[in-house]
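Heads up, the thing below is written out as structure tokens.
Just one protein chain is left out here, and the rest sit where they should.
Just so it is clear, A, B and C label the chains in written order, and each chain counts residues from 1 on its own.
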Amino acid sequence: MSDHTHDISKHRKTYIMVGAILLVGTLLTFALDHFESIDLKKRAGMLVATIAALSIATIKGGFVAGVFMHLNDEKKWIYWVMGFTALFAIGMLGLTIWSMKDIPGQGNQFDRTTGLPIVEKVSGK
Amino acid sequence: MDIPFTTKARPDTGLYNAKLGIWLFLASEVMLFGAFFSAYILLRVGADPGTWAHGLMNVPIGTFNTFVLIASSVTVVMAWAALKSRNYSLYRNCMIITIMCALGFLVVKSFEYAEKFRHYEVWMKDGSRMTGHIDYDDGGVKKHAYFWSTKTLIKKKIESISFTSDDANQWAPGQYYPPMTKEQLEHVKKYADKGPQHHAVVTIKSADIQRLSAFVPAHSTFFAIYFTMTALHGVHVLGGAIVLSYFLFRGRKMWQTDPDRFINRIEVGGLFWHFVDLVWIFLFPIMYIL
Amino acid sequence: MELVDKIKDLMSFPPVASEHGKSMDDFIVYVHVLMAVLFVGWFAYFLYALFRFRHVKNPKASYTGAQTSFSTYAEVAVAVAEVILLVSLAIPLWATVVDSDKFPTEKDKPLVIKVTAQQFAWNARYPGKDGAFGKQDIKFVAPDNKFGVDKNDPNTKDDFESAINLMHVPSDRKVIIHLSSLDVIHCFKVVPLRITQDAIPGLMIPMHFKAVKEGKYMITCAQLCGNGHATMRGNITVLSQSDYDKWEADIAAKAKDTATSFE
Partner (left out) sequence: MQTAPHIDIQHGAHEQGHEDLGFWRTYIFSTDHKVIGIQYGVMALVFLFFGLMLMLAMRWQIAKPGEPIPFFGPTMAQIFGDVAAKGIMSPDLYNTFGAMHGTIMVFLAVVPLGFAAFGNYVVPLQIGAPDMAFPRVNMASFWAFFVGCVIMVASFFIPSGAAQFGWTSYSPGATTTPGDGQTYWLIGMIFLITSSLLGAVNFIVTIIQLRAPGMTWFRLPFFCWAQFVTAFLLLLAFPPLETAGVMQLMDKLLGTSFFLPTGLFVGGNPADISGGGSPLLWQHLFWFLGHPEVYVLILPAIGMVTEIIANSIRKPIWGYKSMVYALLVLGFLSFIVWAHHMYLTGMGTKISTFFQATTMIISIPSVILLTCLFISLWGGAMRFRTHTLFALAFLPMFGIGGLTGLPLGFNYSDILLHDSYYVIAHFHYVVAPGTIFGLFAGIYYWYPKMTGRKMNEALGRVHFWLSLVFMNLIFMPMFAQGMAGMSRRMSNGGASYASDDGVIGLTVEAIKSNTSISHAAFALALAQIPFIINFFWAMQKGEKVTSDNPWDSTTLEWQTPTPPPHGNFDKPIEIFRGPYEYSVPGHPVDFVPQNEPDKKN
């Protein structure tokens, strides 16, 4: 990043702008939940509400990381480190969820009463 | 002996030591909170239907606290920018606001916690549940009960409790998952002296109670992870506030002796502070809204 | 194949009493052959190098050293061998053990058992003649009802439990076990049957096998579960189908006139 003073005052404006965006994002999240007329959870379902809330959070987070933490213009070592970190964090989550889902008999593949596999469910799918 | 690159960047990496150091530390923090978020998702996806506590958080307060943290994030980056343009007094003011915000956040959070510790859920033996407050008589003085549980009832040999249930309207569908049925509402009526109106006071016999728990970590996996994650986040806020206060007060001598290094310190402290903000930005929707 | 059997004798394998056990032992032998080839090859080279290039004999070291691409071949060979073992044996064989579409179905007439581990014993529940279990729910679980059976369900009537730690299964017939645990993680391992499965509280994990040799085998707990872990021993008896029927009739009759009956 350049250290010149006139750049800094330009940056200051950016920071305030980003602050404003963050506030708006927060208000939006609040509004989507709070007002009867737009209550997303009730009107559009949990899935949509989740996607909306997390998308807003991701955008906000992106601004904080990108502008406040200067990740939009960093040195390559930091990109490497944070890139691998993100990869491993996602791997940890993804593989763990996958492991927990892929346990035979956790779905309804077995009949509760007889304990036998339900043929259509198992092979027909 | 001097360690190289404490102030100036190393030419081939373009970084000074502390900056690389803080990013590496943040990388480990990403894994730490990443594991918590993974745990949250797994516990939530794996929860039996109806056992994930919903809608028990105070969303306006959470929103307010989000504002507070965002504001502090703006001021901390402004503080750094002010130092870059050698404007110490602007820096100082920004930093003071930042620290005030941090403390404000913690104060609000502690009130929020305290409010939860005297808020209860009771599971009746017949399968119905309700939330509210418990008052008890302490030598003629009416007091809120904190931290009670089924064990407390047994230990103190309490035969019945006076339960101020939450706003009757809140029992409407949406409050619980699955929503409270008509029969359940009927049931609540049965226990109510005055019927399910605003803040109905219900007398519940201990013998009818399956389980009683304040909104403490042991209440449910939701509160378990809510308290663990927000407390850990709170510790980060506190730690950040202490470090920033140090820079503001005892560490300010360095501005005279080694201003470049001082600016670096503020940048590094700021990076940590932004990260704490970033974590909250995700905590807010998943804990309060969803 | 004779060679494989010879190697097996050398490797102190325990006796095999299940259908899939042989393929498992064979597979272990193949892996060990690969390991032995690698080890013997490298070790011989290693000793030779130590001997030949000792300081006294070879006082001046060569800056360039070996001019070889042998290592690449060796590494590729190891990789290829591993891929072959993985793709042609390990993955498909594992699938036969755990995939739900490889489980015996109704037409195989398997025996289904529910096993619940506790500190420090094995409980087994059989569906009885009708082949149907009574409903189970955790809310019924109590010290005297470890499986949480709904005693009002008609299917419960002829269900029975075998004596604690003593299970019986017929030979030459598929068996399905649904495995769970009450308190901590245990591991259901019967070495001669070549079956191992963790018993995890909160999960009900199915497994299947077919015993082919009659006899009494030990059930080992293979997961640390507390101070009684080492003594958490059960026996599983593999009987001929007719003996098994007799045992079943016997125990069902006994259950009727004792307190363990669920009527």
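In this text, a contact is a pair of C-beta atoms (placed from the backbone, for glycine too) under 8 Å apart; a residue touches a chain by one contact, two chains touch by 3 or more.
Just so it is clear, the model here is predicted, and its values are computed rather than measured.
> Could you run through the displayed chains and say which ones the absent chain touches?
For the complete complex, the undisplayed chain touches A, B, C.
> Of the residues listed, A:G25, A:G61 or A:P104, which one is in contact with the missing chain?
Considering the complete complex, A:P104 is the one touching the chain left out.
> Just one of B:T7, B:N58 or B:T150 touches the chain that is missing; which is it?
Residue touching the chain left out of view: B:T150.
> For the full complex, which residue in B:L56, B:V122 or B:V216 touches the chain that was left out?
Spelled out, the listed residue whose C-beta touches the missing chain is B:V216.
> Spell out, residue by residue, where the missing chain touches chain A.
Residues of chain A in contact with the hidden chain: 77, 84-85, 88, 91-92, 95-96, 98-100, 102-105.
> Given the full complex, what residues of chain B touch the hidden partner chain?
1-5, 10, 13, 15, 17-18, 20-21, 24-25, 27-29, 31-32, 34-36, 39, 42-43, 46-48, 51, 150-151, 213, 216-221, 224-225, 228, 232
> Could you pull out which residues of chain C are in touch with the chain that's been left out?
Against the missing chain, chain C presents residues 11-15, 17, 24-25, 27-28, 31-32, 34-35, 38-39, 42-43, 45-46, 49-50, 53-55, 58-66, 68, 70-71, 74-75, 78-79, 82-83, 85-86, 89-91, 93-95, 97-99, 118-119, 138-139, 141-143, 148, 182-185, 187, 189, 191-192, 194-198, 200-203, 205, 215-218, 220-231, 233, 235.
To be clear about the criterion, only the chains that are shown with their structure count from here on.
> If you average the CA atoms of chain A and of chain B, how many Å lie between those two points?
Centre separation, chain A to chain B: 19 Å.
> Can you work out the whole-Å distance between the CA centroids of chain A and chain C?
Going by mean C-alpha positions, chain A sits 40 Å from chain C.
> Residues of chain A that contact two or more other chains, please.
Not one residue in chain A touches at least two other chains.
> Which chain B residues reach two or more other chains?
Residues of chain B never touch two or more of the other chains.
> Using the touch definition from the top, list the residues of chain C that touch chain A in their complex.
98-101, 103-106, 110, 112, 114, 127, 131-133, 135-136, 155, 176, 178, 203-206
> Quick one: which bits of chain A touch chain B in the complex? Just the residue numbers, please.
It comes out as residues 3, 5, 8-9, 11-12, 15-16, 18-19, 22-23, 26-27, 29-30, 32-34, 41-42, 46, 49-50, 53-54, 56-57, 60-61, 64-65, 68-69, 75, 77-78, 81-82, 85-86, 88-89, 92-93, 96-97, 100.
> So in the complex, the part of chain B that touches chain A is made up of which residues?
That would be residues 13-15, 20, 23-24, 26-27, 30-31, 34-35, 37-38, 41-42, 45-46, 59-60, 63, 66-67, 70-71, 73-74, 77-78, 81, 84-86, 174, 270-271, 274-275, 277-278, 281-282, 284-286, 288-290 of chain B.
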